[in-house]
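Only one protein chain is missing; all other protein chains are in place.
For chain A:
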Amino acid sequence: MTEIVMDQTPPILQGPSDKERKYDRQLRLWAASGQAALESANILLVNSGAGTVGVETLKNLILPGIGRFVIHDNALVDEADLGVNFFLDDSCYGKPRAQCLASLLGELNPEVDGDWSPKTKQNDSLGSLLKQSPLFTAIMYTYPINHVELETLEQYSKEHKTPLIAIHSTGFYSYFTIRLPGTFPIVDTHPDETATTDLRLLSPWPELVEFANTMTKDIDSLDNFEHGHLPYVAILLHYLDKWKATHNGTYPSTYKEKTEFRQLVRDAARTDNPEGGEENFDEAAAAVLKTVAPFSLPSGLKEVFEYEHKDPIQERSTFWIIADAVKAFYTKHGSLPLPGNVPDMKAQSKVYVQLQNIYKAKARKDAAEVLQTARAIAGTGREVDPAEVDLFCKNAAFVKLINVEGGGDTAPLGSKERLQQVLRQEMANDQVAEMTLQPMSLFPIYLALRGLAHCGNASSDKTQIVEAVTSLLSDNLSSEEYGDLNEKLGNVAEDLARAEYGELHNISALTGGMVAQEMIKIITKQYIPIDNTCVFDGIRSRTQVFHV
């Protein structure tokens, strides 16, 4: 037990560095590991049109300190830019927009490198930028983008496995789509702290059983102080044993049984003390429904275990090697490696620390087993980082896959058939929306923006946008299964048409905030990114995510 205390790194008594102070409020979200990932990120923005939404995104990435950014933009600054873009001023008028933006954005954080393109007039300036630049971590582009440039980006993305983010903001509406190169696993998903409690009360290991037995063997003759400071883990284990003794050796499993068990725990509290009750027994009773539950494999991890690989194991990331090792652990023990954290509970300091150490020791033992298996799977010549294994074991129940392709009857992402599938589902939902108290689908907004991009013309009117959507889907929009889609689409198109492909600063700032959050999640591999398209309706102030 003392070993754990000795483990602590010696305290550093001087205060934090200037950089730690500057980034304090974000380090509390993604820690030093996330910050290091951000600082090595190299981001390209291919800017076009009214040119604000991508810039607002970059602002939110430069401030927290990405390593480098490049803006590619063919436009010269005109008067209308000055009414919508905050990172341009009167002195920029007539100059290359990319240059002015890079300069005024660069002021936000001296630790970030910024560059711009094209610096000379040339054919395929984007292509040569991509050739000359250090590898990009992610590329964002905004609509309207021309076909040639889009193809260039898609080619690069495919070749270098670079995430590609499309952003479109017009009038009161926007959407963005993230195309990730293949399946994207996340370990450090940051679940709510309350969700992570895993006490194994129904499958205690010998050390935990011994602890609980020692604490509770004379439970009725303990003095009031000791009784009132039994940690609830010990209380529950004790009364679970009692329950089993009178229930043919089975644990409470139905809701009814659990509430009966909860009453049993409640009734065991002493009430003849000055407080008229015991806090630790209150805590124990409150924990029954959540902690007295048999293990079941969480859906995220199940997806990981059942994932069908297309590439051989040597080419997979260490994530998959550790996942295989965890799967082997699960197959052998019928449970996951123990995360090892113990929530705060009323107890004497010494007893609580002892309990913590029992959980930590078991967690360490489980992780060591996984590490050993993982090393065996990896074979010689490949390192498996123990810290990565520890993190996986700690978060195993919350591991998540994003951007999983395929699955029987779904059409490929990005295809016309996929659009039709999602549209049918959304319109079917709308028909019962009032009954289910659900808001109306925002899918018509997504379609109308796609249609507008298809027209590629600032003066597109309502009819043209709707026609473009029809050709995009190559389907009859008036068909019965689409309900009143035509009317919904018409309304959205009408509101879009008044904007004439212009951006509203607020909508672009809001969208830029959302995209930046997503970029941070992808770069740091923390929290859970959208999968894969998010639409914002600025008239109703709502978002909706689609998998298209």
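Just so it is clear, a contact is a pair of C-beta atoms (placed from the backbone, for glycine too) under 8 Å apart; a residue touches a chain by one contact, two chains touch by 3 or more; residues count from 1.
Operating definition for what follows: contacts and distances are computed from a predicted model.
Participant: Refer to UniProt and select, among "Dynactin subunit 4", "Small GTPase superfamily", "NEDD8-activating enzyme E1 catalytic subunit" or "Integrator complex subunit 9 homolog isoform X1", the name of the complex member that is left out.
Facilitator: In UniProt, the chain excluded from the picture bears the name "NEDD8-activating enzyme E1 catalytic subunit".
Participant: I'm checking contacts with the chain that's been left out. Which of A:Ala80, A:Val148, A:Leu289 or A:Ile313 qualifies?
Facilitator: Only one of A:Ala80, A:Val148, A:Leu289 or A:Ile313 touches the chain omitted from view, namely A:Ala80.
Participant: Out of A:Leu180, A:Ala269 or A:Leu504, which touches the unshown chain?
Facilitator: Checking each option in A:Leu180, A:Ala269 or A:Leu504, the one touching the absent chain turns out to be A:Leu504.
Participant: Using the touch definition up top, pick the residue from A:Glu56, A:Glu149 or A:Asp198 that touches the left-out chain.
Facilitator: A:Glu56
Participant: Which parts of chain A face the unshown chain closely enough to count as touching?
Facilitator: 1-2, 4-5, 7-8, 11-16, 18, 20-29, 50, 56, 59-60, 63-65, 78-80, 82-84, 86, 89-90, 107-110, 171-172, 189-190, 229, 344-350, 352-353, 439, 490-492, 494-495, 498-500, 502-507, 509-510, 512-514, 516-518, 520, 527-531, 534, 538-543, 545
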